[in-house]
Each structure stands twice: as structure tokens, then as C-alpha cells.
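All protein chains but one are shown at their positions in the complex.
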Amino acid sequence: MIPDRVRQILSWYESDNPGTLANLRRLIGTGTLADTGKFVILPVDQGFEHGPHRSFAPNPPAFNPHYHFELALEAGCNAYAAPLGFLEAGARTFAGQIPLILKLNNNDSLFSTKNPSQAITASVEHALRLGCAAIGFTIYPGSANSQAQYEQLNGLAEEAKRFGLVVVVWSYPRGEGLSKEGETAIDVAGYAAQIACQLGAHIVKVKPPSEHIEQAEAKKAFEKANIPIRTLADRVRQVVASAFDGRRIVIFSGGPAKDEAAIYEEIRGIRDGGGFGSIIGRNAFQRPKTEALKMLRRIMNIYLGKE
Amino acid sequence: MIPDRVRQILSWYESDNPGTLANLRRLIGTGTLADTGKFVILPVDQGFEHGPHRSFAPNPPAFNPHYHFELALEAGCNAYAAPLGFLEAGARTFAGQIPLILKLNNNDSLFSTKNPSQAITASVEHALRLGCAAIGFTIYPGSANSQAQYEQLNGLAEEAKRFGLVVVVWSYPRGEGLSKEGETAIDVAGYAAQIACQLGAHIVKVKPPSEHIEQAEAKKAFEKANIPIRTLADRVRQVVASAFDGRRIVIFSGGPAKDEAAIYEEIRGIRDGGGFGSIIGRNAFQRPKTEALKMLRRIMNIYLGKE
Amino acid sequence: MIPDRVRQILSWYESDNPGTLANLRRLIGTGTLADTGKFVILPVDQGFEHGPHRSFAPNPPAFNPHYHFELALEAGCNAYAAPLGFLEAGARTFAGQIPLILKLNNNDSLFSTKNPSQAITASVEHALRLGCAAIGFTIYPGSANSQAQYEQLNGLAEEAKRFGLVVVVWSYPRGEGLSKEGETAIDVAGYAAQIACQLGAHIVKVKPPSEHIEQAEAKKAFEKANIPIRTLADRVRQVVASAFDGRRIVIFSGGPAKDEAAIYEEIRGIRDGGGFGSIIGRNAFQRPKTEALKMLRRIMNIYLGKE
Amino acid sequence: MIPDRVRQILSWYESDNPGTLANLRRLIGTGTLADTGKFVILPVDQGFEHGPHRSFAPNPPAFNPHYHFELALEAGCNAYAAPLGFLEAGARTFAGQIPLILKLNNNDSLFSTKNPSQAITASVEHALRLGCAAIGFTIYPGSANSQAQYEQLNGLAEEAKRFGLVVVVWSYPRGEGLSKEGETAIDVAGYAAQIACQLGAHIVKVKPPSEHIEQAEAKKAFEKANIPIRTLADRVRQVVASAFDGRRIVIFSGGPAKDEAAIYEEIRGIRDGGGFGSIIGRNAFQRPKTEALKMLRRIMNIYLGKE
Partner (left out) sequence: MIPDRVRQILSWYESDNPGTLANLRRLIGTGTLADTGKFVILPVDQGFEHGPHRSFAPNPPAFNPHYHFELALEAGCNAYAAPLGFLEAGARTFAGQIPLILKLNNNDSLFSTKNPSQAITASVEHALRLGCAAIGFTIYPGSANSQAQYEQLNGLAEEAKRFGLVVVVWSYPRGEGLSKEGETAIDVAGYAAQIACQLGAHIVKVKPPSEHIEQAEAKKAFEKANIPIRTLADRVRQVVASAFDGRRIVIFSGGPAKDEAAIYEEIRGIRDGGGFGSIIGRNAFQRPKTEALKMLRRIMNIYLGKE
């Protein structure tokens, strides 16, 4: 029987067809956190985003695409997300063993601009052909190219949903419209979550927000309503509210590799604020596998309320 | 039997198929103002346009997408308009209870430019799948991007009409071609209404016009013909004339939240000038629900000539 | 039986299908000038191009789209040309009463640039659905955007011809490549007519040319061949020659409202130079209807050689 | 029986379908030079490119599109090439009398830029509908827009070949990448021929090359290999080598009108260098017809080796 919490989450997605709900259910129902409504996802797009040596030299087995499938499986993640090439390289060996999220757009760091965008590097048909449960797509609210990205996402998400896939949006504020500090400001993080949800995302990934407030009009609104934002849990609560009052799944990224204590504290903040989980890349695959597995299990324990 | 006024309004739309006329009839025939030929519509795209906290922190239940369906229903509005995500989040719960307008394009305020545009964030197929009666689309006459927007609207409106949907155009002058004051100038407001009608809109939404006249050639025309523009009713009359001499439905937006007396005075001006109604967003959902309902009922009473 | 002159004109269009020839024949065979091979057409796109008050305040009944259908009918024009909205607003009432030309692109004056273009505001399918005989399209030779416009026209004209419609091109030199004076220069006017014909136009509309010669190389050619350009009739003759030696229909616009004597003199010049007729907008609809009808009848009389 | 030289030329086109070979055979087998493997083609796009008076005022009958069909026929040309309008205006009268080349792109001189392009002004379907044997397309190697042009040609040529048409490419180096002198430099002329052949052209048209060498690296290659380029015949030989060692048909344009002696000398140079023929426009149609016919016959005689 389907647990109440799972039934509740699925009920929020009022316009989706049974195919998409089935894939969403697979994402919820997989791994150590199965059916808890919590998520830990392994994303590995850093080979494309930062280059292979910055990404994999700290733990050389990670050059091999099979490594990441195995890591996600052994750690009991809900899903594994990667660009086309990395999924193609393990698609047959690991077929049906873990839900896959095909990242449909990517950006490298050999060219940079103050108004970043991403190249579309795979299609919905690719995702279906590879047996994926979901597509992933990054948007950069704040960039002069953001409207073009929203339009790309709109088209791809519509196609994905028609064919029963889940849509996961990486909403990363960046570009000329924002200060560096503003990229993780609490108002901007909430805004980024709202935009992704309005664009039809099922699952939204944002960065853990800081206490900074970027926009003057938003500052007034926070102050007038006297909204607490001092702790990470406070701020996560606002991001979750921004995601349709908690009716969309919001997960948080881990950012650059850091020490374990800091990671666990961050996870507790996300959990206590009502966040749905984490997407942990570099902190996982840049550690030796045994360490990574130990760390991911502790993170899952925190989400399970055991730590 | 269909009332004369409704029959008259429908007769203006000489090129539309029965599907579109049926949906237009639904919009006219719904809510407290049913069959009066007057409209009060609830639009909630501010989460996308201004961000979630600026929009919903003043009245936190409004973070929840269901809140707005309920508000529109309880207030007896003719329709509820919102972007994709907000409609998807209530599509099943509120199916068939109130005519829906899917806003097909949107703009956020994390990036701004002197020649604004909007991203296309949903499709006509989305509108059909969600059971909407109409699509909504914003154009910015005066922007260097306006021609591209007209072309987008042309394509989407043609598709919408073919499938029996109504086309609602938000015509908001803005951009390099205009002074700030000119955005609401009486000549520009009339011009904005005319452009939307020429592009095939069934319903046009403009801002209440000011007494300012932006364009020198228009000023000459107003002065030569001795056209009165001192009162809001005078000016609304010119906007209605600009909308094919009253043969297209023109409604007016409410703008930023303000005190109630000012709102009611504005509504009387719109009514007395022959305007077809109002589209009231922030003034409605940023108040506690009971206050909002009271206010919306008084507005409807004004349109009914009871106040 | 089909008159010789009509048969001759139709014979010039060697590549067209019977559907297009039938619509061309309708244009030739309608109104006071029926079957003379002369044309007076009523165009009303000024609401879009210049705004509603500049266009219609001088004669307020003209705010109503039905007014122009009636004016064209009562005056005995060959056809009525307008943008989508204006035709949609009378399509049913006046169905089949007068050949219609749907203007497929338009430009407003709320934004201006030194390299103008026009937005595509309707489709060939719209024209068919509204029962039109022809599409109309404006090009701006001399603008940096002219090549993009030629390509748009190429696609739309091909589609229109395939479905049996006539193609009418407004060829209006404008943009960075030309001086202000050059926009109506005799060499440029001839060039504009030639371009439209090479692009496949059936009917070309240009402005009455001035004596100015814009391009140095053209000046040499005019001087070497000793071509007379002193009178309007002389110059019209050169424009007609430029339109495939008279094997394409060239008509002339009237420009801004002016006094009647000047209008009649211009019409005589066009007639004496072999021009095929006029397209009279503002000079017609900005006058009270009785005056406009009187004036249009005199213009037709001039084309009939009665004045 | 098919002559050996014709069989040889056709054998070079190893990837074409029988439809294209049949049309190529028609081009080879028509007119005074039929089956010699030599070509004289009449092109008349100057009305579009330079304007009607610069082009046709020197010989006014040339304003009439029929004139050029007749000139090409009476002179015994292999083919007649023109833009859409000029071909449409004679398509029925001259159907099947001479192979036609529809020029698919064109450029006017009312706007100029240092990185020129051409507008696409007709389609492959137009060419088929008009009974043409070939499409013509201009590229401007050296222009910042050249890559976009190559892509247009790639698409149109693929479509043309699929439907059995021949592809003729006007390869005219021009734009920011080149000095004025470099536009006809011998290295650039060879490079232009090579690019057209690599893009899949069956027939390439270039300008007669000068002794100038534009690119430093090319200069080294010419000097190291000690390649003679002093006479026009020497240089034509290098252009022919650049066209797949003579396995593609290369013809040469005549350029601006000039005196006859100069023309004949140029033709002899082209012939002696192994060129396949000439495309003669202004030098033909800007002369009175009898003179033009005399001149074209002498040119053909030179190609026949009789002068």
C-alpha cells in the first residue's frame, strides 16, 4: 500500500499524467530514504561544468562513468543525475537499477560571460531512450539570457511531461541583474524557487540561502512581515513557502567540498526548515568511496531524524 | 435565453468559431456580474513578476496556489488568471469551477532592461490540457522588442482561436520609445488598446490612463478635435473608443495596493467612462481574505450601479 | 465576356494558378472602375501605424471598423485593405461584398529606429479564413532589416499564391541606406517597384516620386539616356517601366491629408504617366463621409478620363 | 548518341541522381555550344542588384522581362538565369524553350554593409514550379555572414538535388576579411571556387582573377611551387585546378560593360586556361540587340576555337 506521505506528495501534482506520477513515485520510492518523502540525489555534471581534472583528480576512480552509478547505488540514493555522455556510458550495465535524471543542458568553464546560459546537450527522446525517470534543466534567473532559458525549459518540460517524465529544475540565480552576494540571498533563493515552480517544475534544486536580502522591495516585505531569517532552518522555511507553500519538492545543493561537520550542520538546517533533501555531488565523489558512503549514510540518517 | 447585452457583445466577434464564442460566453456568464457585460477578474502572476515575498508575505495564505482559486470563487469573479505553475497546482481540485486564463508569457524582476520583453512560459496546448477558457499574453508597445512580441502573440492567438480559446491581451506600454510618464498617457493608452485589438485580442487589459499626452502628433489631434480628458471617465471613454469604438472588451488594471476609497473612486471612473470592468490582483490577495471579499463585492456593486 | 484590357492584364501573370487569377480578376472587376484596369483601393492601417486618435479623431465615426467597409463599398472602391483586427470586426457583416486585402505586417509609432521593420501580425491562413482576395505586405528597401523582410515576403507570398491569393506589396524605401529626400527619389521609387516585382508581387504600391535622384550611378544612367523626369507623369512613366515595362500593376499612395485640388492634380499625373491607380487612406476616412465619397468619385472620374 | 566529352563531364558528378544529371545534360546540350562542354549563359539579376535604370536605361527594351528570354534564345545561350519575378513574367510564353536558372538569393544596392549577405528571394519549389533546370545561389566568402550563407546554400542545394535540379553557385569573395584588391586575387579566386565545390556546387561562377595574391600563406605556396600566374590563361588554369582539378564546371563572369576587343581577349584567356565558359550579363543586354547578338556569337566562336 502506498504510504500517506507519498500519497500526499503525489496529490500536489494535479495536472500530471499517470506516467509522470509513476516516475515521481519511483524517485520517492527508491533507496535508503524510500517512501519518507526525503531525497538524497547524486549529481555528476562537474566533468562538463568544471573539467575532468578539477572534478575527478582528487579521487581518480571517478574518471570512470561506471563509478558514479555504483556510488549512487551503494549509497542508497534516490536517483543519479548526469549529462548525456556519462549516462550513455553505463546505460546498459545499470539499466533499471536506479532512477536516472538526464541533465539536458550544460555549461563549461572554458568561456565565461557575465550573462551566462547553458547549451542544450541532450533531448527528451534521449532521456526516454536511456530509460530515465526525469530530465534535469538549469536556469539562471538574473541573467540577460534567462528569458531564453525559460522558453527552452518550457518547451522541453512540456515534451517531457507528455511522455511521462519528471522535470527537475536547477534554479541558480546568476548574471548581470545580481550582485555576487545576491546569488544566494534569501529573497533571491525564494524567487528562484518560485520561478521554477511557475515554469512547471516537479522538483526544484536551489542553493542554501544566506541572510542577505538583495532587492530593496523584497527587504521591505521581509521587514514589514517580520519574517525570521537568522538560522538556515528559518531561511529554508521561506524557500519552501516560496515553492507553492510546500506543494512542490525543493532540495538543496551542497556546493564545494567542505569538512564533514559543516555538511551535517547544513543538512540539519535544511531538514529543520522543512526542506525535502539534498543533492550531493563533489562532497560525495571527490572522497574515497568508503568515506563517501559513510558520509552519505550519515546525511540520510539526519533526514531520517536519527541524528 | 441569452440576454440582449450578451448577444450584442458576442455579435462583435465576427470571425470567431463557436468554440471561442462559447468560452467568451462562459467568461461573461460567470460570477456575481454574470450576464451584465461587466467583468471582475482575479490575476495572480505577481509571484513570477515581483517575487513570492513581495507578493505573498503581506498575506501568507497566498503562498498557497489553492488560495487564489478559492478567493476568485468566493468573490464571484468572472475568471482567474495565472501562470502555468499556479494553475497546474489547482487544476484538478478546481476543475470546471471557474473560467481559467493561462498567462502564456511572464517576466521576472531579477533582470531588468530598458527594452523589456517576456518569456513564453506556457503553450496553447497547456491551456487546453488544463481546461482553460482563455490564454493571456502581455505586450510592451514602445519597447524595441515589441515587434517580436506582436509576432509571438500573432502565432499563439491564431492557434488559440483555432482551438476555441479566448485571447486576453495585457497591453502595457513600456520601453525606450516612451517616457516614464508616457507609459500611462491617454494617447498611449488608447494606442495600446488599438494595437491589441488590431492583433486580434478579444479582451484587452490596459492601465487607467492619466491626463498626460505623450506624442506631439497625438496632442495636436486631441486638441484639434477638442476631446475632453480631464476626468478618468473622460479618458476611459477614449480608450474604449480606441478599442474599435467599443466593439472589443476593455478592462482596467488596479495597480499597486492602495486605500479602499481610492479604489472605489477609480472603479466609478472606469464604469462611467464605459469600461467593461477590472482586473484586480494585489489589491485583492494582499488583504486578509475577508477584507478582500468585502472589497471585491463593493467593486462589483459599483459595476452593477448599486453604489 | 471578359474585356480585352482585363484579358491583357491577366496574361502578364504567367506563373499563377487559376485561383490567384480569379482573385486578381475580382479586384479588377469590382467597383466603379470595374474592368477598366484602373484601381482605387481604400487602406486603413493608420490606427496601427499612427495610433487611433491621430487617425480617427478628425472623423470620429472612423473609430468603428464597420465604417471603413461601408466607405469602401459606397465609394465603389476595388478593394478594402486593413490589418487583422479591423477585418475580423466586420468579416461576417460584409462577407462577400467587397474584395479584402489582409495586411500581414504592421509597424506602430511608439518605438522608432533608423532601420525600421514591421511585425508580422497575421497569416495567410487568416486571410483565407476571412475570405480575403489578397494579402498585403510592406517592405522597407534601404533598411538594414530589408533582407529579413524580403525573406518574410518570399515565404508568405509563396504560400499565398499556392492558395490562390493575390500578393500586394507596399514598397516604401526607408532606413539607414537613404537620405530623407531619397525615400521618394525617382530612381529609388523605380528601384522599389523593381524589387517588389522581382520578389513576385502582383500589385505594387509606391509613393509618388519626386524629381530628386539619390544614387550617383543612377543619376549617370538617367542623364546618359536623357530620361525626362520633370513632371509627375514623366516620373510615373519611369516607375511603370521599372515594374517590368508595365507588365505589373503599380498603384500610388496618397500620403498625408491635403487639399482637394492638390489631390486631383496628383491623380492626373499618375493617370497620364500610365499608373494603374491609387490607394487613398487618410484623405478619404479623415473627411466626413459625404465629402469623402464626393472626392473618391472625382478621383475615379479622373481615372476614367472624364475630368 | 551522347558525345564522349559530355559523357566525361557527367561522369564527374558521382553522387547525383538521374534527374540532376538529366538537367545538367540539358544545360550542356543547349544552344550554339551544345555538346562542346563549353557554356555561354545569360544572367539578368542586375535589375535587383543595381536597380532598373542603371541596368536597363542604356537599352530600354530590356525593361521588359520577355526581352531577355528572347535574347538568350536568339543568341543560342546554354541557359538564362534570373530572379523570381523576371522568370515568372515569361514562364508560360517561353516554357520549355531554354534551360532556366532561378536565382534563389539577391541583394540590392539601397543598403550596403561591409559584411554583405543576400536575401533568400525564392525557393526550390518555385524553381520546380517554373520548370527550371537549375537553382543559382550567391555566396560571399570573406564576409562575416559567409557561414550563414554556406548553411543556407547547404540546405537549398540538398533540396534541389533531391528533386533533380542542378546547383550553380556564384562565388564572389567580398567583405571584412578581404582587401578590395583581394576580391579578385588569384589565391582568393581559387579558394572561392574550392569552397563552392566543397559545398556541393555542380557549376561555379567566379570573376576572372588578377595577379594579386591576398593571403601571406598562399603567397608562400604559390612561390614555393613556382606557379605561373602572369597571363589570364595561367590564372584561369589555377582556378580550374582549384575546382577539383577540373572535375567541376567553372565559368567566368564578364563584369561591367566594356569595349569589345577587351571582351574577346578575356574570353580567349578563359578558353586557353581551360575555363568552361562565360556568363555575360550587362555586356549583352545593355547593347542594342543586334550588337549583342553579334558579340555573343563571336564569343561562342572563340570558345569553339574558330577565332
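Labels A, B, C and D are assigned to the chains in the order they are written; within every chain, residues are numbered from 1.
Basically, contacts are C-beta pairs under 8 Å (C-beta built on N, C-alpha and C of every residue); 3 or more make two chains touch, one makes a residue touch a chain.
From a predicted model like this one, the values you see are computed outputs, not experimental measurements.
Student: If I consider the whole complex, including the chain that's not displayed, which of D:Ile195, D:Val236, D:Ile249 or D:Ile267 touches that chain?
Tutor: Touching the chain that is not displayed is residue D:Ile195.
Student: Check the options A:Gly37, A:Pro58 or A:Gly274 and report the residue that touches the missing chain.
Tutor: Answering carefully, the residue with contact to the hidden chain is A:Pro58.
Student: Taking the entire complex into account, which one of A:His50, A:Arg162 or A:Arg298 touches the absent chain?
Tutor: That would be A:His50, which touches the missing chain.
Student: Would you mind spotting which of D:Ser143, D:Thr184 or D:Ser253 touches the chain that isn't drawn?
Tutor: D:Ser143
Student: Going by the touch rule given at the top, which residues of chain A touch the chain that is not shown?
Tutor: 47-48, 50-54, 56-58, 60, 63-65, 83-93, 106-113, 117-123, 125-126, 129-130
Student: For the chain that got dropped from the picture, name the residues of chain D it touches.
Tutor: Interface residues of chain D facing the absent chain: 12-16, 141-144, 146-148, 150-151, 154, 158, 173, 175-178, 187-188, 190-191, 193-195, 197-201, 215, 217-218, 220-222, 224-225, 227, 238, 241-242, 244-245, 247-248.
Criterion: only the chains that are shown with their structure count from here on.
Student: Please tell me the distance, in whole Å, between the geometric centres of chain A and chain B computed from their C-alpha atoms.
Tutor: Distance between chain centres, rounded to whole Å: 36 Å.
Student: Per the centroid of Cα atoms for each chain, what is the distance between chain B and chain D, given in Å?
Tutor: 58
Student: Can you tell me which residues of chain D touch two or more of the remaining chains?
Tutor: none
Student: How is the touch graph of the chains shaped: line, ring, star, complete or other?
Tutor: The chain contacts form an open line.
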